[in-house]
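Removed from the display is one protein chain of the complex; every other protein chain stays in position.
Up next is subunit A:
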Amino acid sequence: MTTTSSPVTTRQGVLELAQVSRWYGNVVAVNDVTMTIGPGVTGLLGPNGAGKSTLLHMMAGFLAPSSGTATLDGRRIWHTHEIYRQIGLVPEKEAVYGFLTGWQFVLSSARLHGLPSPADAARRALDLVEMTDASGRRIETYSKGMRQRVKVAAALVHDPQVLLLDEPFNGMDPRQRLHLMDLVRRMGEEGRTILFSSHILEEVERVAHHIEVLVAGRHAASGDYREIRRRMADRPHMFRVRSSDDRRLAAALIGDPSSSAVSLTEQGVEVQVTDYARFTALLPRMARDLAVHLWQVSPTDEDLESVFSYLISGSTR
(Lines give C-alpha, C1' and ligand atoms only; values in the text may rest on other atoms or scores of the structure.)
Protein backbone atom coordinates (compact mmCIF):
# COMPACT_ATOMS: atom_id res chain seq x y z
CA MET A 1 0.00 0.00 0.00
CA THR A 2 1.31 3.39 -0.89
CA THR A 3 -1.69 5.46 -0.02
CA THR A 4 -0.98 8.26 2.36
CA SER A 5 -3.15 10.98 3.74
CA SER A 6 -3.65 13.21 6.68
CA PRO A 7 -5.93 11.83 9.38
CA VAL A 8 -9.48 13.07 9.29
CA THR A 9 -10.78 14.40 12.56
CA THR A 10 -14.03 12.95 13.86
CA ARG A 11 -16.89 15.16 12.77
CA GLN A 12 -20.59 15.31 12.66
CA GLY A 13 -21.22 13.86 9.24
CA VAL A 14 -23.63 16.49 7.96
CA LEU A 15 -24.36 16.41 4.26
CA GLU A 16 -25.56 19.63 2.77
CA LEU A 17 -26.95 20.37 -0.64
CA ALA A 18 -27.35 24.06 -1.43
CA GLN A 19 -29.45 24.94 -4.47
CA VAL A 20 -28.12 21.94 -6.31
CA SER A 21 -29.18 21.31 -9.88
CA ARG A 22 -27.93 18.78 -12.36
CA TRP A 23 -28.82 18.70 -16.01
CA TYR A 24 -27.83 16.60 -18.98
CA GLY A 25 -28.11 18.71 -22.10
CA ASN A 26 -31.65 20.01 -22.03
CA VAL A 27 -32.87 17.47 -19.50
CA VAL A 28 -32.99 18.58 -15.88
CA ALA A 29 -32.46 15.59 -13.59
CA VAL A 30 -32.27 17.48 -10.30
CA ASN A 31 -33.74 20.93 -9.97
CA ASP A 32 -32.66 23.44 -7.33
CA VAL A 33 -32.58 21.10 -4.35
CA THR A 34 -31.55 22.33 -0.92
CA MET A 35 -31.45 19.84 1.93
CA THR A 36 -29.44 18.98 5.00
CA ILE A 37 -28.94 15.38 6.04
CA GLY A 38 -27.70 14.90 9.59
CA PRO A 39 -27.06 11.91 11.85
CA GLY A 40 -29.77 9.24 11.92
CA VAL A 41 -31.50 7.42 9.08
CA THR A 42 -32.96 9.50 6.28
CA GLY A 43 -34.95 7.98 3.45
CA LEU A 44 -34.83 9.54 0.01
CA LEU A 45 -38.23 8.68 -1.42
CA GLY A 46 -39.43 9.14 -4.96
CA PRO A 47 -40.74 7.29 -7.98
CA ASN A 48 -38.38 5.78 -10.52
CA GLY A 49 -36.74 8.47 -12.60
CA ALA A 50 -37.20 11.16 -9.94
CA GLY A 51 -33.46 11.88 -9.78
CA LYS A 52 -32.68 9.98 -6.57
CA SER A 53 -29.61 8.27 -7.99
CA THR A 54 -28.37 11.51 -9.49
CA LEU A 55 -28.72 13.19 -6.10
CA LEU A 56 -26.96 10.33 -4.31
CA HIS A 57 -24.16 10.32 -6.85
CA MET A 58 -23.60 14.03 -6.23
CA MET A 59 -23.47 13.38 -2.48
CA ALA A 60 -21.02 10.52 -3.09
CA GLY A 61 -18.66 12.57 -5.26
CA PHE A 62 -19.40 10.72 -8.47
CA LEU A 63 -21.17 13.54 -10.20
CA ALA A 64 -20.51 17.27 -10.20
CA PRO A 65 -23.53 19.51 -9.58
CA SER A 66 -24.25 21.65 -12.66
CA SER A 67 -24.96 24.45 -10.19
CA GLY A 68 -25.03 24.74 -6.40
CA THR A 69 -22.79 22.96 -3.91
CA ALA A 70 -22.70 19.58 -2.21
CA THR A 71 -20.63 19.46 0.97
CA LEU A 72 -19.87 17.13 3.84
CA ASP A 73 -19.17 18.98 7.08
CA GLY A 74 -18.52 22.08 5.04
CA ARG A 75 -16.02 20.36 2.76
CA ARG A 76 -16.77 20.19 -0.94
CA ILE A 77 -17.38 16.58 -1.98
CA TRP A 78 -16.56 16.71 -5.72
CA HIS A 79 -12.86 16.17 -6.49
CA THR A 80 -12.02 15.37 -2.85
CA HIS A 81 -10.95 11.75 -2.56
CA GLU A 82 -10.14 12.15 1.14
CA ILE A 83 -13.88 12.42 1.72
CA TYR A 84 -14.10 8.63 1.36
CA ARG A 85 -12.52 8.21 4.78
CA GLN A 86 -15.88 9.41 6.08
CA ILE A 87 -18.23 8.08 3.43
CA GLY A 88 -19.27 4.51 2.69
CA LEU A 89 -21.16 4.00 -0.55
CA VAL A 90 -23.38 1.12 -1.61
CA PRO A 91 -24.22 1.67 -5.28
CA GLU A 92 -27.38 0.30 -6.84
CA LYS A 93 -25.61 -1.43 -9.70
CA GLU A 94 -25.22 -5.06 -8.86
CA ALA A 95 -21.83 -5.40 -10.50
CA VAL A 96 -19.02 -6.44 -8.20
CA TYR A 97 -15.84 -8.29 -9.05
CA GLY A 98 -17.36 -11.73 -9.54
CA PHE A 99 -13.97 -13.43 -9.67
CA LEU A 100 -13.18 -12.43 -6.08
CA THR A 101 -14.53 -14.24 -3.05
CA GLY A 102 -16.61 -12.24 -0.59
CA TRP A 103 -13.66 -12.28 1.79
CA GLN A 104 -11.19 -11.03 -0.85
CA PHE A 105 -13.61 -8.29 -1.87
CA VAL A 106 -14.16 -6.92 1.63
CA LEU A 107 -10.49 -7.36 2.53
CA SER A 108 -9.48 -5.41 -0.58
CA SER A 109 -11.81 -2.64 0.53
CA ALA A 110 -10.12 -2.56 3.95
CA ARG A 111 -6.67 -2.49 2.37
CA LEU A 112 -7.66 0.24 -0.08
CA HIS A 113 -8.67 2.32 2.93
CA GLY A 114 -5.24 1.71 4.41
CA LEU A 115 -6.68 0.37 7.67
CA PRO A 116 -4.14 -0.75 10.29
CA SER A 117 -5.50 -4.30 10.56
CA PRO A 118 -7.48 -4.95 7.39
CA ALA A 119 -8.19 -8.62 8.10
CA ASP A 120 -9.84 -7.84 11.45
CA ALA A 121 -11.89 -5.05 9.89
CA ALA A 122 -13.00 -7.32 7.03
CA ARG A 123 -13.98 -10.06 9.45
CA ARG A 124 -16.01 -7.62 11.55
CA ALA A 125 -17.80 -6.18 8.51
CA LEU A 126 -18.68 -9.61 7.09
CA ASP A 127 -19.94 -10.68 10.47
CA LEU A 128 -22.13 -7.59 10.71
CA VAL A 129 -23.98 -8.52 7.51
CA GLU A 130 -24.00 -12.25 8.38
CA MET A 131 -21.88 -13.21 5.42
CA THR A 132 -19.04 -14.93 7.25
CA ASP A 133 -20.09 -18.44 6.26
CA ALA A 134 -20.34 -17.66 2.55
CA SER A 135 -17.27 -15.43 2.42
CA GLY A 136 -15.05 -18.16 0.95
CA ARG A 137 -17.19 -18.42 -2.18
CA ARG A 138 -16.74 -16.38 -5.33
CA ILE A 139 -19.13 -13.45 -5.56
CA GLU A 140 -20.40 -14.65 -8.95
CA THR A 141 -22.03 -17.58 -7.16
CA TYR A 142 -23.94 -15.28 -4.78
CA SER A 143 -27.64 -14.44 -4.95
CA LYS A 144 -28.64 -10.82 -5.49
CA GLY A 145 -29.29 -10.35 -1.78
CA MET A 146 -25.92 -11.82 -0.84
CA ARG A 147 -24.16 -9.50 -3.29
CA GLN A 148 -25.99 -6.60 -1.73
CA ARG A 149 -24.84 -7.61 1.74
CA VAL A 150 -21.24 -8.09 0.72
CA LYS A 151 -21.34 -4.63 -0.87
CA VAL A 152 -22.67 -3.23 2.41
CA ALA A 153 -19.83 -5.00 4.26
CA ALA A 154 -17.26 -3.45 1.89
CA ALA A 155 -18.81 -0.02 2.41
CA LEU A 156 -18.79 -0.42 6.20
CA VAL A 157 -15.34 -1.86 6.59
CA HIS A 158 -13.73 1.45 7.56
CA ASP A 159 -16.51 2.33 10.00
CA PRO A 160 -17.63 5.44 8.11
CA GLN A 161 -19.55 8.30 9.66
CA VAL A 162 -21.74 8.59 6.58
CA LEU A 163 -23.32 5.71 4.69
CA LEU A 164 -25.07 6.23 1.37
CA LEU A 165 -27.16 3.41 -0.05
CA ASP A 166 -28.85 3.48 -3.44
CA GLU A 167 -32.02 1.33 -3.45
CA PRO A 168 -30.41 -1.10 -0.98
CA PHE A 169 -33.41 -3.38 -0.46
CA ASN A 170 -34.04 -4.11 -4.12
CA GLY A 171 -33.93 -7.79 -4.95
CA MET A 172 -33.59 -8.99 -1.38
CA ASP A 173 -35.77 -11.74 0.00
CA PRO A 174 -37.97 -10.76 2.97
CA ARG A 175 -35.66 -12.20 5.61
CA GLN A 176 -32.57 -10.48 4.19
CA ARG A 177 -34.55 -7.28 3.82
CA LEU A 178 -35.58 -7.32 7.47
CA HIS A 179 -32.03 -8.04 8.53
CA LEU A 180 -30.58 -5.17 6.50
CA MET A 181 -33.34 -2.84 7.71
CA ASP A 182 -32.46 -3.74 11.25
CA LEU A 183 -28.78 -3.14 10.58
CA VAL A 184 -29.44 0.25 8.98
CA ARG A 185 -31.68 1.29 11.86
CA ARG A 186 -29.07 0.22 14.41
CA MET A 187 -26.31 2.14 12.67
CA GLY A 188 -28.52 5.19 12.60
CA GLU A 189 -29.10 4.89 16.33
CA GLU A 190 -25.33 4.79 16.82
CA GLY A 191 -25.22 8.32 15.45
CA ARG A 192 -24.14 7.70 11.87
CA THR A 193 -25.57 9.70 9.01
CA ILE A 194 -27.37 7.24 6.78
CA LEU A 195 -29.15 8.14 3.60
CA PHE A 196 -30.86 5.53 1.46
CA SER A 197 -33.03 5.88 -1.60
CA SER A 198 -36.20 3.94 -2.29
CA HIS A 199 -39.37 4.20 -4.31
CA ILE A 200 -41.42 2.33 -1.72
CA LEU A 201 -42.98 4.35 1.08
CA GLU A 202 -43.49 1.34 3.38
CA GLU A 203 -39.81 0.50 3.11
CA VAL A 204 -38.77 4.04 3.98
CA GLU A 205 -41.11 4.49 6.90
CA ARG A 206 -39.98 1.25 8.51
CA VAL A 207 -36.38 2.37 8.66
CA ALA A 208 -36.08 6.13 8.35
CA HIS A 209 -36.79 8.67 11.05
CA HIS A 210 -36.78 11.38 8.45
CA ILE A 211 -37.96 11.39 4.85
CA GLU A 212 -37.03 13.58 1.92
CA VAL A 213 -39.33 13.24 -1.06
CA LEU A 214 -38.01 13.84 -4.56
CA VAL A 215 -40.37 14.02 -7.52
CA ALA A 216 -39.36 14.87 -11.09
CA GLY A 217 -36.05 16.24 -9.84
CA ARG A 218 -37.68 18.57 -7.33
CA HIS A 219 -37.57 18.43 -3.55
CA ALA A 220 -41.28 17.82 -2.99
CA ALA A 221 -41.59 17.27 0.74
CA SER A 222 -39.57 16.81 3.86
CA GLY A 223 -40.50 15.57 7.30
CA ASP A 224 -40.89 12.53 9.49
CA TYR A 225 -42.78 9.59 8.07
CA ARG A 226 -46.00 10.34 9.98
CA GLU A 227 -46.17 13.73 8.37
CA ILE A 228 -45.54 12.33 4.89
CA ARG A 229 -47.98 9.48 5.45
CA ARG A 230 -50.69 11.86 6.65
CA ARG A 231 -50.23 14.10 3.64
CA MET A 232 -50.46 11.12 1.37
CA ALA A 233 -53.63 9.78 3.00
CA ASP A 234 -55.33 13.17 3.24
CA ARG A 235 -55.23 13.94 -0.45
CA PRO A 236 -58.45 13.61 -2.50
CA HIS A 237 -58.89 10.07 -3.80
CA MET A 238 -60.66 8.88 -6.93
CA PHE A 239 -62.68 5.67 -6.73
CA ARG A 240 -64.56 3.72 -9.33
CA VAL A 241 -67.51 1.71 -8.00
CA ARG A 242 -69.40 -0.92 -9.98
CA SER A 243 -72.64 -2.20 -8.47
CA SER A 244 -76.02 -3.74 -9.21
CA ASP A 245 -77.61 -0.25 -9.30
CA ASP A 246 -75.05 2.48 -10.06
CA ARG A 247 -77.63 5.29 -10.41
CA ARG A 248 -79.16 4.67 -7.00
CA LEU A 249 -75.79 4.43 -5.33
CA ALA A 250 -74.58 7.64 -7.04
CA ALA A 251 -77.64 9.54 -5.82
CA ALA A 252 -76.98 8.48 -2.24
CA LEU A 253 -73.28 9.22 -2.41
CA ILE A 254 -73.73 12.77 -3.64
CA GLY A 255 -75.77 13.48 -0.55
CA ASP A 256 -72.88 12.66 1.74
CA PRO A 257 -70.09 15.17 2.57
CA SER A 258 -67.34 12.53 2.24
CA SER A 259 -67.34 13.01 -1.52
CA SER A 260 -67.07 16.21 -3.51
CA ALA A 261 -68.07 14.93 -6.96
CA VAL A 262 -69.89 11.89 -8.28
CA SER A 263 -70.29 11.02 -11.93
CA LEU A 264 -72.11 8.19 -13.62
CA THR A 265 -70.12 6.58 -16.41
CA GLU A 266 -70.41 3.43 -18.47
CA GLN A 267 -67.73 1.84 -16.33
CA GLY A 268 -69.56 2.61 -13.10
CA VAL A 269 -69.75 5.44 -10.60
CA GLU A 270 -66.69 7.65 -10.31
CA VAL A 271 -66.37 9.31 -6.93
CA GLN A 272 -64.02 12.08 -5.89
CA VAL A 273 -63.48 11.41 -2.19
CA THR A 274 -62.40 14.15 0.17
CA ASP A 275 -62.74 12.25 3.45
CA TYR A 276 -61.06 8.92 2.91
CA ALA A 277 -61.84 7.37 6.31
CA ARG A 278 -65.50 8.38 6.26
CA PHE A 279 -66.02 7.19 2.69
CA THR A 280 -64.50 3.75 3.21
CA ALA A 281 -66.68 3.20 6.31
CA LEU A 282 -69.78 4.61 4.67
CA LEU A 283 -69.83 2.80 1.34
CA PRO A 284 -70.52 -0.79 2.50
CA ARG A 285 -73.12 0.41 5.00
CA MET A 286 -74.85 2.52 2.37
CA ALA A 287 -74.91 -0.36 -0.12
CA ARG A 288 -76.45 -2.66 2.47
CA ASP A 289 -79.15 -0.12 3.40
CA LEU A 290 -80.00 0.49 -0.28
CA ALA A 291 -79.94 -3.26 -1.03
CA VAL A 292 -77.35 -2.60 -3.78
CA HIS A 293 -74.70 -5.23 -4.48
CA LEU A 294 -71.16 -3.90 -4.82
CA TRP A 295 -69.26 -5.67 -7.61
CA GLN A 296 -66.09 -3.64 -7.56
CA VAL A 297 -64.55 -0.76 -5.59
CA SER A 298 -61.20 0.35 -6.95
CA PRO A 299 -59.03 3.40 -6.47
CA THR A 300 -58.14 4.89 -9.87
CA ASP A 301 -55.24 7.09 -8.83
CA GLU A 302 -53.37 4.94 -6.34
CA ASP A 303 -50.23 4.66 -8.39
CA LEU A 304 -47.18 6.27 -6.87
CA GLU A 305 -46.91 8.83 -9.61
CA SER A 306 -50.23 10.44 -8.72
CA VAL A 307 -49.49 10.27 -5.00
CA PHE A 308 -46.19 12.02 -5.56
CA SER A 309 -47.73 14.53 -7.97
CA TYR A 310 -50.16 15.45 -5.26
CA LEU A 311 -47.31 15.98 -2.84
CA ILE A 312 -45.64 18.32 -5.29
CA SER A 313 -48.75 20.36 -5.90
CA GLY A 314 -49.42 20.50 -2.17
CA SER A 315 -45.90 21.48 -1.23
CA THR A 316 -45.19 25.08 -0.46
CA ARG A 317 -42.35 25.27 -2.93
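Assume a contact is a pair of C-beta atoms (placed from the backbone, for glycine too) under 8 Å apart; a residue touches a chain by one contact, two chains touch by 3 or more; residues count from 1.
Please note the rule applied: contacts and distances are computed from a predicted model.
Novice: Can you match the unshown chain of the complex to its UniProt protein name from these: "Acyl-CoA reductase-like NAD-dependent aldehyde dehydrogenase", "Cation acetate symporter", "ABC transporter permease" or "Threonine synthase"?
Specialist: "ABC transporter permease"
Novice: Considering the complete complex, identify which of A:37, A:50 or A:208 is in touch with the unshown chain.
Specialist: A:50
Novice: Mind pulling the subunit A residues that touch the left-out chain?
Specialist: Residues 1-3, 5, 24, 29, 48-54, 56-57, 60-64, 79, 81-85, 87, 89, 91-93, 95-97, 99-100, 105, 108-109, 111-114, 154-155, 166 of subunit A touch the chain absent from view.
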